[in-house]
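The complex appears here minus one protein chain, its other protein chains still in place.
As written, the chain order gives the labels A, B and C, with residue 1 at the start of each chain.
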Amino acid sequence: MAVRVGVLGATGAVGQRLIQLLDPHPEFEIAALTASEDSAGKTYRQAAKWRVDSPIPDDVADITVSATDPAAVPDDVDLLFSSLPSSVGADVEPAFCEAGYVVSSNSSNARMADDVPLVIPEVNAEHLDLLEVQRDERGWDGALVKNPNCSTITFVPTLAALAEYGLETVHVATLQAVSGAGYDGVSSMEIIDNAIPHIGGEEDKLETESRKLLGEFDGAELSHDEVTVSASCNRIPTIDGHLENVWVETEEELSAAKAAEEMAAYPSIDLRSSPDQLIHVFDAPDRPQPRLDRTLGDGMAVAAGGLQETPDGLQYNCLAHNTIRGAAGASVLNGELLLENGYL
Amino acid sequence: MAVRVGVLGATGAVGQRLIQLLDPHPEFEIAALTASEDSAGKTYRQAAKWRVDSPIPDDVADITVSATDPAAVPDDVDLLFSSLPSSVGADVEPAFCEAGYVVSSNSSNARMADDVPLVIPEVNAEHLDLLEVQRDERGWDGALVKNPNCSTITFVPTLAALAEYGLETVHVATLQAVSGAGYDGVSSMEIIDNAIPHIGGEEDKLETESRKLLGEFDGAELSHDEVTVSASCNRIPTIDGHLENVWVETEEELSAAKAAEEMAAYPSIDLRSSPDQLIHVFDAPDRPQPRLDRTLGDGMAVAAGGLQETPDGLQYNCLAHNTIRGAAGASVLNGELLLENGYL
Amino acid sequence: MAVRVGVLGATGAVGQRLIQLLDPHPEFEIAALTASEDSAGKTYRQAAKWRVDSPIPDDVADITVSATDPAAVPDDVDLLFSSLPSSVGADVEPAFCEAGYVVSSNSSNARMADDVPLVIPEVNAEHLDLLEVQRDERGWDGALVKNPNCSTITFVPTLAALAEYGLETVHVATLQAVSGAGYDGVSSMEIIDNAIPHIGGEEDKLETESRKLLGEFDGAELSHDEVTVSASCNRIPTIDGHLENVWVETEEELSAAKAAEEMAAYPSIDLRSSPDQLIHVFDAPDRPQPRLDRTLGDGMAVAAGGLQETPDGLQYNCLAHNTIRGAAGASVLNGELLLENGYL
Partner (left out) sequence: MAVRVGVLGATGAVGQRLIQLLDPHPEFEIAALTASEDSAGKTYRQAAKWRVDSPIPDDVADITVSATDPAAVPDDVDLLFSSLPSSVGADVEPAFCEAGYVVSSNSSNARMADDVPLVIPEVNAEHLDLLEVQRDERGWDGALVKNPNCSTITFVPTLAALAEYGLETVHVATLQAVSGAGYDGVSSMEIIDNAIPHIGGEEDKLETESRKLLGEFDGAELSHDEVTVSASCNRIPTIDGHLENVWVETEEELSAAKAAEEMAAYPSIDLRSSPDQLIHVFDAPDRPQPRLDRTLGDGMAVAAGGLQETPDGLQYNCLAHNTIRGAAGASVLNGELLLENGYL
């Protein structure tokens, strides 16, 4: 029987993607949608400016949107997917957890908190058990798990594939799609025939979240990895798909050929939304490209290419679909992991 | 009295920019235009698919295009600006030099030759005297001077401004405009809603040309700088203006504030096409941006911004107009330097 | 058992779409791929610069490409889909028909020939029987059927839905995607931050093909409809999906509401590639939009919206996916009609 789930912040860009992914999902059944006060009481069709390129599912369209408040969500909903603005998330996510809901959240608040697992299931599924610590400390019946920022998710799997060689220094330049900023985040006058070499707070997310993701959990405490990450983030005129140029210096010598092999061999995980092949490695030096490769593995794979040796290490490019692998799909996958590991 | 000049490869994208810059130039007078055999004998208006955003100058429109052959260019033309495909340039530029013409070339052939000066006047004007060596060795009455690749020109002035701190390692990711590939270089289906993480041969140009430009000429030989440059080149959907993310490690400690000061203070040169201020340093972290900042200094300035310290050095962004500062304007400026230094 | 089919001109943009549609098709089995002499003898993987956003099917990738010549195509192939340049098509399509092959062609040659059916199955399936006349006159064992130009296919279904009111005058302005010109048809410098108010030959195609499609076939001869169509064609910076603004004057009075009803009720046809609902009518005045609505009905539906009355008739907008509904899918659908009607 399907788990009854809800979406917090269901009308936004990521909320719409969540619905697109959850509606056909055999393990989950959409039973609650929340949004801001303005939308509460309307049907989802009225409340959402639906902008995904598949029609709004009929059964979802007729759901009445509730306020984003534990009192407004039915008790028989077990799992909530959250894509709230971080300032809202910081307020209400703990309230939902306290009220007993398990929350798989894409919002950026609390990602770096000591007792909140930040998880990419193929990379660090074992961090999920930090929830035991969380429940102990906070006295929650519910639980809060986070997925990382979209630009972090894009490159961390490739780093994880190389971790055994000893990651020392990483430089990463991102070319990020406009959907990463939400529906109204980037105006057309800002970005047509242009690029913006700054995304507020983004560089810090790549630098700190990657260290947490690559860290070790000993059952009690999570230590962060020591790798030094220096990021430079750019917005470019693409709709979906974050492309990243990565330079890595490792302790042990690592050839481009060996790195390609490690990436291609990096295991996926046996969850419904995880792709069979996590990292697709292209031989062609001009791939991956956002428009051509963002839907690999139904948008849940990572693509890599252009691997080459440099004077001080390795250079390559990687790509992932920022609103699927990097946001909505990441949260759904964490939901599947929560179910698999008995947290629901 | 104005120097009579010609343009080799006058119908291409850079050729058109050369004409746009040379037509109103008080020191130069356009007296010859060459193109491929197909165009020879036609008026320039007939031969060129004019695509610059100012109308084709009337007097230039009526010039009869010649073949790209020394025999077809009048003897009283003293200076030739060349924007030929490199394979063509490699053949015909030496023939023009041997026939006594001085050639200021944007073509990529021979840029790394030991006796060919590769010059950005504000950075290494003194390299021009390598022409003495060139004439000695080759027995030419003419001379061949090169400007660097557009993506090289964009970041080398900023490196030159920091050189006294001892450049050790540079990582650079470029976000390059489509005009850099010429009029038909990038198809619309390749680049709309997309980015391409590879430009053939481009990475090597940034890595080798920058070392030559930052090298020292002792009057007899040119030594290349020892800095290690590792480049990653991307094409994005912008028309004009290359944006670059740069990380620099220096021997001496260098704060972001000090680096900004050095860049802003880096001297321009007293030539007509050189801007009063060579490097504009923005405080706003989201600048420079291609569409807003590519025309600074009539497209001849370099813009920098986002300066910040990283664990291993400095990070910043820079930008220049790739077909003006990075190509046509660079050749015109070298023409002015040749005139100033008595090579015409 | 599946019909063995081939693709003439398999490496181009429409050829790639044909393969994407034919590979999973249960009634057809790809058995031959042809291209220009340069590609003959290579595997399809080597010959094609694959640019569709799904990976190249493995079994297709290994097919050896043949020359576009009846002698080079196996005899047991029954049906050929053609997306050749029209100048090539004009030469070789008749040769294939004479050699006994049935050809469903997207190429623009011969579309207006008296004995060549030009067919949109949902609109004028009965025109297919013009093949009897064709075979009689030309003595062919094979047959040649054409689908219209992509911009014609977009608006003719909506006109057909209104035809009973007496079509008198149509004005249509098109906003066409770059994929309609083929992979290298529109350079990025031509179209980024731009629009081009002219597409060579396109206006004439909308004006003449629509009259043929709406004409009547009496079993012997095809008469063209008398409607006056005046088209103005624009290229805009979109990848896929032609949007059209249409004004229609009819003999009988026709309200916007009635027109919407007629369009929504216009029947589809019972063929695999035909959508359940041929014309989707939007209430929202800002729909249809290329990026949001081009994949309706797996790219085989037509979308309409913005219906309103004007002083002299009716105004509305329509949209279809130009390389699926407007090209590759149109040819496949005609192939299904040929099979259904016993021509294979």
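The rule is short, and it goes like this: a residue touches a chain if its C-beta (ideal position, glycine included) is under 8 Å from a C-beta of that chain, and two chains touch if they have at least 3 such contacts.
Note that the coordinates shown come from a computational prediction; the quantities given were computed from them, not determined experimentally.
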_Of the residues A:76, A:184 or A:218, I need the one that contacts the missing chain._
A:184
_Among A:13, A:231, A:248 or A:263, which one touches the chain that has been omitted from the display?_
A:13
*Hey, which of C:82, C:289 or C:323 is the one touching the hidden chain?*
C:289
*What is the set of subunit B residues that contact the non-displayed chain in the whole complex?*
51, 53-55, 192-193, 239, 291-293, 295-296
_Need a quick check: the contact residues on subunit A for the chain that isn't drawn._
13, 51, 178-179, 183-193, 237-239
*Tell me where the left-out chain touches subunit C, residue by residue.*
169, 171, 173, 175, 192-198, 228, 230, 232, 234, 236-239, 243, 245, 247, 285-292, 305-306, 310-312, 315, 317
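Operating definition for what follows: only the chains that are shown with their structure count from here on.
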_Quick check for the class: compute each chain's Cα centroid; which one is farthest from the centroid of subunit B?_
C
*State, to the nearest whole Å, the distance from the C-alpha centre of subunit B to the C-alpha centre of subunit C.*
47
*Which residue numbers or ranges of subunit B touch two or more of the other chains?*
192-193, 237-239
